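Note that this complex is displayed minus one protein chain, with the remaining chains in position.
== subunit A ==
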Amino acid sequence: MLYAVLSGFILAMFAPWVQRLAGDRSGWILSLLPLSLAVYFASFLPEVSRGEVIIQQWIWLPGMDINLSFLLDGLSLLFALLISFIGTFIIIYAGSYLKGHKDLGRFFVIMLSFMASMLGLVLSDNLISLFVFWELTSITSYMLIGFDHEDESARKSALQGLFVTVGGGLALMAGLIMLGTLGGSYQISELLNSGDALLTSSLSVGMIVLILIGCFTKSAQFPFHFWLPNAMAAPTPVSAYLHSATMVKAGIYLLARLNPALAEHWLWSASLSLFGAITMFVGAYLAYSATDVKKVLAYSTVMALGTLTVLIGIGTQYALIAFASFLLAHSMYKAALFMIAGVIDHEAGTKDLTRLGGLHKAMPVTAIAALIAALSLAGLPPLFGFIAKEALFEAVLSTELYSNLLLILALLSAMLVTAIAAVIAIKPFYGELKTTPKAPHEGPLGMLAGPVVLASLSLLFGLMPFLPDSGILTATVNSISSEPFDFYLALWHGFNLPLLLSVISLLGGIALYHFWSGNRQHIGTLTRQLSRFGPEAGYFKFMDGIVFSADWQTRVLQNGKMGNYMIVMIMTTVILVGYTLLSQYGFRLTLQASDVAFYEWAIALLMVVSVLYAIQTRSRLGAVASMGVLGFTVALIFIHFSAPDLGITQVLVETLTVILLVLVLFKLPGFSRYSTRFEVIRDASVAISMGVLMTLLLLAAIDTQYFETISAFFLEASYPEAKGRNIVNVILVDFRALDTLGEIFVLAIAALGVYSMLKLRAEKNS
C-alpha cells in the first residue's frame, strides 16, 4: 500500500515529460496509473467485504509513536476506490479540457500529487501521517484552485481556501495530538478500541471541538462553507475531483473514521447534527439562488456535505447505511455533473444557466448523461440517488435529537435539490435554442467518458443495489459503526413514510422549479442582502484585521529606531529577570562597608564621578578624558585586588582606546541634543531600572554560592602539568588555549573589517 500511495507522487515527478512526449494523448496515458490503482484496490474487495481489516506498517519515528502505517477496512477502501476510479476519468477529462494549455504538464504534477495525498489520507492508520497527508491535500488544492494564476480572483479564491482549510488544520493538529495523548496511542486502529478513557477525560470537550473545527473547515460546513463555491475558480476537472468527490470529503472521512471512538460523547452527535443540518439547508438554498452552473453544483455539494455530517451525527444504523449510500451516490453523480458543466462551458462558451437553452440537439450524449445524473441528484427511482434519499429520510425519522428540526430541514433541502436538479438537466438542454458565445457541439470522447460511465453506474447501482451493498457498503458501515450488523439495500420498500416524504419533496421541487426562472431578481436580491451578514463578510473583516494589526505592530515595533528596540529589550529583561529575582530571592539592599579602606572609597567615587561627568558633558574631549579616568580606575581596582595581569592589559587597552577615540571621534560632529525632555526622562527611567536590577542581581550573586568553584583544579595542576607559575596565564594559553585561539580570530576579523572600511570604497556609479 505504501507503493500505491507513493506511485502517485513518483508519476507526478515525471508527468511534465510524459506530457511533452505524448502531447494530446497525455491524459489517457497518465490515467493508467489511477486505473491500475483502482484495480489494485478492487482486488481487496473480497477480503474487506468479509470484514477483514488489513494493516501494514513502516517504521518512521518509533520513539514518538509516529509510523507510516496503513489501514484498509470498508471505509478506507470505499474512499480509495472513489479516489482512484473517479481520478482515472478526471485525468482523461483534464487532458481534453486543458488541451493545448501551456501549463498542462504542471497541472498533471499537482493533480497526481493531490491524488496520492488523498489516498495517503484515507489509508493512514497513524494520526500524524494522516495529518501530514491532510495538509498536503490543502496545499495541492491551493495550487489547483490558483492554477490560473494570472487571474486575480483565482489567486484570491485560492488563498481563501488555503486560509480556511489550513487554519482549520492547525486546530486539527492540536485536536489529533490531544486524541493521541488521551487515547494512549497514535494508531487509529488502536484508538478505536481504547474504550471510555477518551470520553471521560476533562479535556475531551476541547479535543472534540478542535477536531470538529478541522473537519468542518475542510468539508465546508457552516459557517466555513463560503470557501467552497469560490474554489470554483479552479479549472473544471479540479472542481469535479477535489470539490465534489474527494478533498472536501476528507473532513467527512475523518468524522466517520473517528465515529466509533467518539460517538458516545454528547458533544459529538449534538454538534454534528446541528451544524450538518444548517449546512444542508444553507447549501440547498444558495444552490437554488445561484445561476452559474458550477456555483449551483458547488452549493449543492455543500448541501451534500451537510447531509453526510448530519447522518454521522444521528449515528443510528439507518443513518450509517444512509451515510454510506449517500456518499457513494453523491460522488458519482456530482463528479458526472461537474464534468458535464465543464463540457457545456467548453463547447458553448458560457456556464450561466440563464443564457443557455436548447442544446440537446447539438449535444445529445451530454444531455442524456446530465439527465441521468440529475435524476440521481434529485433522488428519483430507479437511480442510486433514490435509494440514498430513502435511506436519508429513514435515518432522520429514526433520530431522537432535534428530530423535528432535522426532518423539516431535510425535507426543505430535498425540495430545493430536486428543483436544482431539474434546472441543471432541463435549462441548458431543452426549451428554445439560445445563442451562446461559441457554436455548441458535442464534447470530445475524453470529456464524455467520465460523465457517461459515472451516470451509467448510478443507474446500474440503482437497479441492482446488491452490487454496491454486498461489495463494499456493508463493510463500510461496519467500520463506522461501533457494533457490526447486516443490512440489504433495496429500490422498493413498499408504501411507507420515507416514500411519502420523497413524493412530497418531489412535488415541492417541481413547484420550486417553476418558481426558479420567474423570480431570479427577487432571489438574487435576497441572497445579496443576506450575504452582507454572512460568514464570508466576517472572513474579509478578519483578513483586513490581520493586515491592519500587522501594519500597526510593524510601525510600532519595527520602526527602525535603535533606541526603541533597546528599550523593548531592556524592559523585557528588567521585568522578567526582576520578577524572578524578587519572587525567588526578595529585595535585599545590603552594604558591608566595614572592611572598605578610605582609598578604596576614593577609587569607587572616582569611577562614579567620571561616568556621571561623561553622560552630562557637551565636550567631546571631556567625555573621552573621563573615559580614560574610568579605564584607569578600573585598572587600579584590578591591581589592588590581586589581578596584576588584568591591570596590565586594562592599562594597555585603555591607552589604545583613548588614542583611537581622539583620532576618530574628532572627525565627527560635536555632541548635539536631539532628545525632547520626555525622551530624556523616559530613557533615564529605563536606564535606572536596568542599573537597579544589575545591583540587586550582583548583591544576590555575592550572597549566594550554589557550588564550589572549579578553580581548585587549576591551582593544583598549574605547575605540575603546565609548568607555569602565573595561573591566569596558564589557563589562557594552556587549559583553555582553544578559547584564546578563537579570540585571536575574532580580533583578526575585526581588524580586517576595520581595514576594509578604511581602505575600500564603493565604486561610484557614473
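The working rule: a residue touches a chain if its C-beta (ideal position, glycine included) is under 8 Å from a C-beta of that chain, and two chains touch if they have at least 3 such contacts; residues count from 1.
To be clear about the criterion, contacts and distances are computed from a predicted model.
Novice: Missing chain's UniProt protein name, "NAD-dependent formate dehydrogenase delta subunit", "CoA transferase subunit B", "Peptide ABC transporter ATP-binding protein" or "Monovalent cation/H+ antiporter subunit C"?
Specialist: "Monovalent cation/H+ antiporter subunit C"
Novice: Tell me which of A:L159, A:V453 or A:V686 is the one touching the absent chain.
Specialist: Checking the options A:L159, A:V453 or A:V686, the one contacting the hidden chain is A:V686.
Novice: So one chain is hidden, and I want to know which residue out of A:G51, A:G524 or A:G563 touches that hidden chain in the complete assembly.
Specialist: A:G563
Novice: Mind pulling the subunit A residues that touch the left-out chain?
Specialist: Against the left-out chain, subunit A lists 559-563, 566-567, 570, 590-593, 595-596, 600-601, 604, 607-608, 611-612, 614-615, 620, 623, 627, 630-631, 634, 637-638, 640-646, 649-650, 653, 656-657, 660-661, 664-665, 667-669, 671-672, 674-675, 683-684, 686-688, 690-692, 694-695, 698-699, 701-702, 709-711, 714-716, 718-720, 725-728, 731-732, 736, 739-740, 743, 746-747, 750-751, 753-754, 757-758.
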